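One structure, pasted below without further comment.
Heads up, one of the protein chains got dropped from this complex, but the rest are sitting where they should.
After this line comes chain A, so read on.
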Amino acid sequence: MRPVLMKGHERPLTFLKYNRDGDLLFSCAKDHTPTVWYASNGDRLGTYRGHNGALWSCDVSCHSTRLITGSADQTAKLWDVQTGRELFTFRFVAPARSVDFAIGDHLAVITTDSFMGKTPTAQVKRIAEDLQDQTEESALVISGITGRINRAVWGPGNRTIITAGEDATIRIWDSETGKLLKESDKEAGHQKAISSLSKSLDWSHFLTGSLDKSAKLWDARTLTLIKTYVTELPVNAVDMSPTLDNVVIGGGQDAMNVTMTDRRAGKFEAKFFHKILQEEIGGVKGHFGPINALAFNPDGKRFSSGGEDGYVRLHHFDPEYFNIKMLQLR
């Protein structure tokens, strides 16, 4: 694989998102500017200026017209993807963290952290077609979770909202009423904070990554634990291949938390696992710090990774990758 190195961010990366067509890659980092790149060659298209705090996540509408971003400056903003113009600001009383468009892009769920006595919430906002009609009003506010909510996404058919966060529990809420429908099993589930979550294309299952050094695959409707993938380092980012039965897991310990620095320069790797057999099939090294964000291109032929070192790396898979036949032996 010949990776393309994209250095555009001055601070660690926090999130990566491809648009539905797979030609654009959006990156969020702790420097205050989300950036959009051409997914084919890594050329930078532009930046979205307006935030005053670290960016935690973003999502793009299915026609690649609107971008929504969540930031530590206590706002979530709507942008015009093509021109970079800031369209609307949702203000909160605490840093905004996770953002996700619903199917149809008329709703978005945004989470806020706990801050100055305020508990974390997940809020649903209506996204109007016409900007004139856009309001800051929340259609639904889900509260009552004690740990920070790191990711909140829409479930199949927009009927549910799935949250995962610091208390290591995954919860499914009814998106109309806000009622708690299901909670993940404490014994079988993660034992430490869940850092990342990635949905399958058909919203039927999703993958969570946790600081307990494992990633787990769940059914999105019944919250049954299906698979577990074990690694050696705390997991910060996960993603599932849209075309093959692979998942990618990346992580590493935050520089602040390490008592001994890892002297393996360039050796933080993104690990690939066989989705069904739960076995490691390979890894891609190259980052100089822990990996914080991973995303497969929707065409399944490329993936990108973002690290603590501020680099985004774009990788094209070698032909051998597509021929990994785990079920055939000698």
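By definition in this document, a contact is a pair of C-beta atoms (placed from the backbone, for glycine too) under 8 Å apart; a residue touches a chain by one contact, two chains touch by 3 or more; residues count from 1.
Basically, contacts and distances are computed from a predicted model.
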item	value
Missing subunit (named according to UniProt) among the choices "THIF-type NAD/FAD binding fold domain-containing protein", "Signal peptidase complex catalytic subunit SEC11", "Eukaryotic translation initiation factor 3 subunit B" or "NOL11 protein"	"Eukaryotic translation initiation factor 3 subunit B"
Which of A:130, A:187, A:232 or A:320 contacts the chain that the document leaves out	A:232
Residue in contact with the excluded chain [from A:11, A:221, A:301 or A:316]	A:221
Contacting the left-out chain in the complete assembly, out of A:205, A:271, A:287 or A:313	A:205
Touch with the omitted chain, as defined above, among A:141, A:188 or A:276	A:276
Residue numbers in chain A that touch the chain omitted from display	21-23, 62, 102-104, 106, 156-158, 202-205, 219, 221, 226, 230, 232-233, 245, 253, 259-260, 263-264, 275-277, 326-327, 329-330
